[in-house]
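Only one protein chain is missing; all other protein chains are in place.
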């Protein structure tokens, strides 16, 4: 059993971490901190956890967190970077579910996140926690930057084609759609039921923080910068991301389906569906799986990839637990055998 | 490990049984039958099961089903009663998720279900599978009639008051609301997204099949017939039942909250929430829990009970697995440690 | 043409008033005030009004509002009572869509609304704007208290039975359900899409502000106090209220259907549906109609009334326009010929 702490456990990624960790056989929940809710039973805020999580939120305390083997940050951007150095110094390993350590370039980070980075020296050390790309590095990491939800879905879709060198990388298109839980548990008018229900719209068309993260990941695979148009949309539902990806083939590919199947043959949490499949977000609701399908409509030179994840699981808390499993030598799938809730 | 068969595995209770049984440590799935889908991989119809359920639907075959220790019927009403006698004769135990064995009186059954009962002699033997009422009988049962979804929610709400003899039983009111999955996976106009979405209505006001089932259960507890007005409604969502129950106190009760807490103190799947709580259906989404709250508004003599379940879990497949656990001497909670998916 | 002002036009009742008034042939929109949005084009906040409403929000100004023939208050509770005396003095007639003038007893009002009433002398003069009850008084009123959404739906359902003297009035039950727009356009966690979507719950069970309003209206019809249990619920949708009402008959009624049809024979906005109907909220989406159905299940002595309205139309803005039409001698239906948007 390892001792686990969660900083900022009141948001949706926090409650989702609790749902997964409460049933993880190797985890002992040591502390769940929240300034605003300190003293309140976790299950009073999240009744679904009644009978499974019996502790209360506590004030953030480095002393307590320093006794943990690993600490998850489920905080707004800019919090983790201030507390991580002290925890690392105390020998605690850290998984940050926010964006503080995702972008390697501190200037780029500051541009998109609107603040100076407080510990740029850790950006190099931090391992980008996409196991399908960085599995070995994650195993030995002290600090893991858990990927964003859109970036997980988009990168897993494009990478097999980029790695194979068969598509033009100057004009990729990612048309992505997310459920409202991606906006977090914040009192805002825009994501009210009466605003976001029974309607659909794009947002962040001029520029979204996940754009540089995706471009960084794809560029690393490609060995050169890539061009990407990234348009996120808000779905009138709660959980789920569907990415529809468009790329132009520059080399003939005998069998796109086989290319994808080979790329993910050994991956426990990436499921290349049979040719002709139409992945539904509900098929991964509550599950840590990314399901993919690939098409070449009318035999033209445009490839279309469909990629679905649960934004709170493979797009956040589930991937974080997957990273924890890797870091501590557990079976990568431990505590993650959740079948998608369908219907 | 016990061998388990499912007859009629293509509906929502079928896929939900599979979701639960696929991860049950003592279960080996032997056969999932479907006339319409025989030969097709189960996971082709339900992609959420990819990687967890690897068998195909098969033609219904008594020979195969007779090798099982237990067979679940997830069929339309009127199917199980024709096949159960043969299976029982072969030593197979049966859990019927349909309504064939819920009503003890075959005349009443025929009136509400529009057909003659084909094996009325089994109605007496069949045990009504509400563990909170019939736990001991279920353990030894050959044939369990798994309760309806509304009846589970309504009975668990009213029973503590009826058993305590503190309410008038001549004019109970149950105003119940269900998600659209309760209507099953059937091609019907009334439950299309474009019909049932963003709207709300009552149905079956003049009479609904769950009325006699509930009245039978409450009368048994009361020792005399009860009067009940039962109005079901269709919610613009998928999973979840919320029952709002009204009764008039005829004796003063010092502490209604304590009465409910005592009634369910030892129940693993009934959660009496703290006074003042407002149970949400999402707190039990995917979980086998019934959550209750009790109110006495403005200190008057009307008691209001709020009762939520997931209609496909505690209202169907989860309760069936709970019954199976009891019948085979497993821990009653085995395979049912699913935390409600919130948000 | 009359000159119309709206105070507090940024909420949902405000935008709904604008939708209706923009096409009203006898209305000239003079001012729409909002402290927070002053200077911004109305259609920038509400793009559905582009091309129909061309003015901007303005600072609240008594000078400007005093030039209007009628001013609607679509403000939070407690605002109108401070501004109404001055407007009345200036000869402006007022329709308050908030609750400031709905309760006749200032002590009761203060108890439920948590503040002292600032002009209790106007409570007697104010006319409760339910046209089906107070049509003649509304015509001559200077100040109309537009009813609450639940109270409109519940009173229209119970009144025919109370007026006929055929039901017990000591234990009425109103189980009511509302879409999320009833909570208004406020940044609150509880009505986020990710909180209120795909789930259902009761709220305000211990006591809700619409309870005294309904009891006042029913008591007035009955000539004596009534007993009412009132349980509101939050629907995972945007618009619509469905009230399910329960009462016990104390006198035999030959034909409940005929009783209701007679009660509303001349009402332009109350539709008694044929026997056996199941009113859907979508049938009145965007329309100023209340649709009713009445049942006597299994021929017992419990009557069930189903009553649906659009909470923003007949439950707020539409009824306000209906009142305006009456006050200014227009056809009561003018500007209100909107057919429910179905599907």
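Read from first to last, the chains carry the letters A, B and C; within each, the first residue is number 1.
FYI, contacts are C-beta pairs under 8 Å (C-beta built on N, C-alpha and C of every residue); 3 or more make two chains touch, one makes a residue touch a chain.
Note that this is a predicted model, so its numbers are computed, not measured.
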item: Hidden-chain contact residue, picked from the options A:160, A:279 or A:315; value: A:279
item: Touch criterion as defined above, residue of A:238, A:263 or A:339 at the omitted chain; value: A:238
item: Residue, one of A:40, A:67, A:163 or A:199, that touches the chain absent here; value: A:199
item: Residue among C:181, C:216 or C:257 that touches the chain left out of view; value: C:181
item: Contact set of chain C toward the excluded chain (per top definition); value: 12, 15, 19, 22-23, 44, 46-52, 181, 185, 197-198, 238-239, 271, 273-274, 277, 279-280, 282-287, 289, 291, 312, 337, 339-343
item: Missing-chain contacts mapped onto chain B; value: 12, 179-181, 183, 185-189, 191-198, 236-238
item: Positions on chain A contacted by the hidden chain, ascending; value: 171, 173, 175, 177, 194-195, 197-203, 205-207, 227, 229-231, 233, 235-240, 242, 244, 246, 248, 276, 278-282, 285, 295, 297-298, 300, 302, 304, 306, 308, 343
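Quick note on the criterion: only the chains that are shown with their structure count from here on.
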item: Intercentroid distance (Cα basis), chain B paired with chain A, Å; value: 36
item: Intercentroid distance (Cα basis), chain C paired with chain A, Å; value: 45
item: Shared interface positions of chain C, touching two or more other chains; value: 194-195, 197-198, 236-238
